[in-house]
Structure formats: structure tokens, C-alpha cells
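What follows is a structure written as C-alpha cells; I'll ask about it next.
With one protein chain held back, the other chains of the complex are shown just where they sit.
After this line comes subunit A, so read on.
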Amino acid sequence: MAKATFEVPELSQYLDVPPVTPETMAHSKPFVAKPEFQAPLGFPGELMDDWQEKALDKMGELLGKYRSLRVYLDSCVKCGSCTDKCHYYLGTKDPKNMPVGRQDLMRKVYRRYFTLAGKLFPKLVGAEDFTKDVLDDWYSYYHQCSQCRRCSVFCPYGIDTAEISMAAREIMDSIGVGQKYCNEIIGKVYTIGNNLGLPGPALKDTLEGLEEDVFDETGVAVRYPIDEVGAEILLVTPSADFFAEPHVDGLIGYGKVFHEAGVTWTLSSHASEAANFGMFIGSYDNMRRVAQRIREAAIELKVKRIVFGECGHAWRVAYSFLNTLAGPWDFLDPRYPVPQHICEFTYNLIQEGKLTFDKSENDDKVLTYHDSCNVARASRMGNTPGGQFEIPRAIIRETCNHFYDMDEDTIRDRTFCCGGGGGLLTDDLMELRVKGAKPRVEALNNVMLEKGVTHMAAICAICKSQFTKVLPYYGMEMDQIVSLHQLVSNAIVLTGQDVEDDEDEADEAA
């Protein structure tokens, strides 16, 4: 078990709502971005002298630009429906991690400066001056929201705390208080092309290595191309897929699926990252700039289609925002949605009967499936609402013999975030990540005990990294989290593949 400097929550069989325990997480703060990480994004380097005035100006600007922010700050009636829904509240007991508690950190400032009631009777309506203490609270607690939208499912007005967290981070960035993790990464995307800072030649090496591995294993020359002009499909995938376990097994799977589909495809070193951290910091400008790389890559490589790899928030930006940020996509093949998810691509091939699987290859595992929050509640797959739940499960059922869902209250649109989303996947927030994972790990633990589940599949780079790191704190193994396309990769029977069974070989020959 990993060493912890804090108390790891105990798992229980039922989801219990903890009693309100104020300030348990007031100490949790991610590292502040140094000036060198602020500048490339167009933000001031450090906290300005007249920060309060500047912050209120920015808030006024955002209130005029985002209907969500304006309506959500006005509409909350404090009914309490959201109070027991956030995984960070359930894991930390801190009431400022209740969605409404988090929103109120901004709402009290909004009321004080932007509403008549708050100007006249601040105490009565819970309005407060925007002091340095309040700003410190903002920095702490708006970096304890993974923007997973679970609260918005249960709010009678659909108030989405993610919108408020994003606005808060944008306001803080605009006065020089940025978060190191996100802003440094966005800088890397601008200069190198991906979050991990992997340069083009390194990617090429890695991909050649993958081709060799797959050939050794299967005897089939599956290609993992990069920067190939004229390929049909541009694959945009999170950079973790290039080397980290279990991510890379997913990438191997995508390649095999493309191979069987008989399509040409390519990665791009210019857009070698699916994730768009511009969303995490609520910056439309940065989100747009990051998204534009994909347009540039698609034009440069003269592709006809764009497919995204397994990545949760990335799929939200891709599915919901890409057309807005980097469209219109009229130069691509109109027969396909832009962009497509790799799961949609694989699922369609399965429907057409073009893929052959040997499910027994996954018989060493009993699977469950983790709905990644942003795929579940901020996007779709396929043509019908809820396809984002059914399509990945259909793929698992096609490739595995043993699959059990976790408790209904913790999956589909009620899924719990892994605890590391929304720009929190950094070691300086380890306590928060471990505690925030509790509700999900609890549900996983229950199906492990009841159904003998051994592995959990996910389709998000953040989820995979987070669970790899966090599961050991709960006494589980880091490799219990797998990529969905890793299962596909294991089970897929490639055309012309060396098959150990002689009979099959004879069939192939005939």
C-alpha cells in the first residue's frame, strides 16, 4: 500500500453521507504558476496590486459573456439536492466541497457587487466583500472541483458547478493567480504539441517500437503512422497513450481496429494531444487556440475524417465544442460525424461484422466499466441519447465473457468522477485525489466482493492515470484499471494472424 501523509478513507458497503465538518480541506492548494508559465497564455505573472478591482471587472465581463454563469448565480434556492452528490464532499466532509458550498464562494461575491439585495443587505443574503481571504478560499476550493457535472444532474435548475469553477479559474488567471499544473501543460501544448512534452522524433520512435511489438506478437504488420499526408483518418489521442500503462495498450488496440477496417490513418505531431486544458481553466481563448491545432493538422495532412482516442474531458471538448471552436468542418467527408470517438468507430465495425474476436483472450479478467464523467454527462456517442453508456458496454460484451456493472447509483449519468479530472491530476493534490476517489473505489470494491470483478475498464486518460496512482492507497493493485481498447486489442483476431490452434490455421489457408 502506498504511503500516505493523510488518513485514507475507509471503504464501506453503502454510500454514507458524512456529517458536515468545516475546513477539513482548507489547506489543500495546488502549486501556483510561476510568471514563466503565465505569460504564454496571456495572463499576468503574479497577483496584481489592484487585483480586487480587476477581478470584479473580469467577473462582470464573464457575466455578460456566459448565460450559464449569470443564470446559475441567480437561480440557486439552496434546496440542498446537490449537497451529497459531489465525490469530494463525500470523501472529505468539507462543506465547501458541497456543490452549493463551492458555488457560494463566488455567489457571495456576486451578490455583494452585482445585486441590489447584496449591496443593501449583505448579511441578510449571505453577501461578502471580495477580500484576500475569500480569494484564498477560491484558489483552494475551485481547485477541488473536477468539473464532472454530477451536481448538475440533480439540480432542479441544472446548475453546473463546473461552469462556476471555470469562471473562477479564469478570473484568478486574469489577476495573476494561475495553477501551475494546468498552465504549464497548456504552454507545452503550444511549444511542443502535447501535454507531456513529447517531441515528434520521440513519438516516431515509440510508434515504430509499437509496430515491432505487434508484429512480434501477431505476425501481422499493423502500422502506427504519424504525420502521413493523405491518410483517411486523423487520430487525435491523449499523449499518455504513447507510453504509459495501461494507456498504450489502448493505442495498440486502436491501430489493430484501423488495420482490420482497412483504412489509412495517421497521428499528427502538431496535434499530438487530445486533451484541451483550456477548458479546465475556463479560458475560451486558450481552449480555442488548443483546438485550432487540430484543424491545422487536419488541413496539413489532408485527412477526410477525425477520430478521437480514449479521453474524457477531451471528448467533451471534441464532441460538444470542436465544431464551435475550430469548425466548420466542411472540408472533411460529410458522411461521417466530426469528430468521431474511437468507440463509435469500433462499434460500427462490430455492427457491420467486420471484426472477429476471441473473447477467451480476456478470460483472465472479470470486468466492470467506469463511465468517465465528461463522456457520461457532457457528450454523446452514436445517434441516440445515452449512446455514450451503451456503446462502450457493447464493445466490452463483444470482447469479454465476464462483465458486471457497478451499482446503478454510481454509473451512467450518475457516475462518480475518478477524483483526478478537471486539472487536478497533479501530485500536489494527492490527498484530494485519494479522498475524492472514495465513492468510485467503494462501488468498485463492492462488485469485487460480490461478483469477483478483477478489472475496471475506462475510456479516459485521466481516469486511467488517477486509478493507477490511487487504487494502491485503498489496498488494490494499480493494474486493475485497463483501457477499453486494451480489451479489444487482446481479443481481436487479425486477418492473417498466427493462430496457435492448427485447425484455425487450416481454415485460414482454405
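Observations, loosely collected:
Everything below uses one rule, namely that contacts are C-beta pairs under 8 Å (C-beta built on N, C-alpha and C of every residue); 3 or more make two chains touch, one makes a residue touch a chain; residues count from 1.
We take it that contacts and distances are computed from a predicted model.
When the listed names "Cell division ATP-binding protein FtsE", "Transport permease protein", "Nitrate reductase gamma subunit" or "NADH-quinone oxidoreductase subunit I" are checked against UniProt, the chain not shown comes out as "Nitrate reductase gamma subunit". When the omitted chain is restored, the residue from A:11, A:32 or A:125 that touches it is A:125.
The chain not shown here is touched by just one of A:283, A:379, A:410 or A:446, and that residue is A:379. Shown as candidates are A:4, A:26 or A:79; the residue that touches the absent chain is A:79.
The hidden chain makes contact, of the residues A:139, A:224 or A:319, with A:319. One chain of the complex is left out; on subunit A, the residues touching it are 17, 19-20, 22, 63-68, 70-72, 74-85, 95, 98, 100-101, 104, 115-117, 121, 123-126, 149, 152-160, 163, 284-285, 288, 319-324, 327-328, 337-339, 376-380, 383-386, 388-389, 413.
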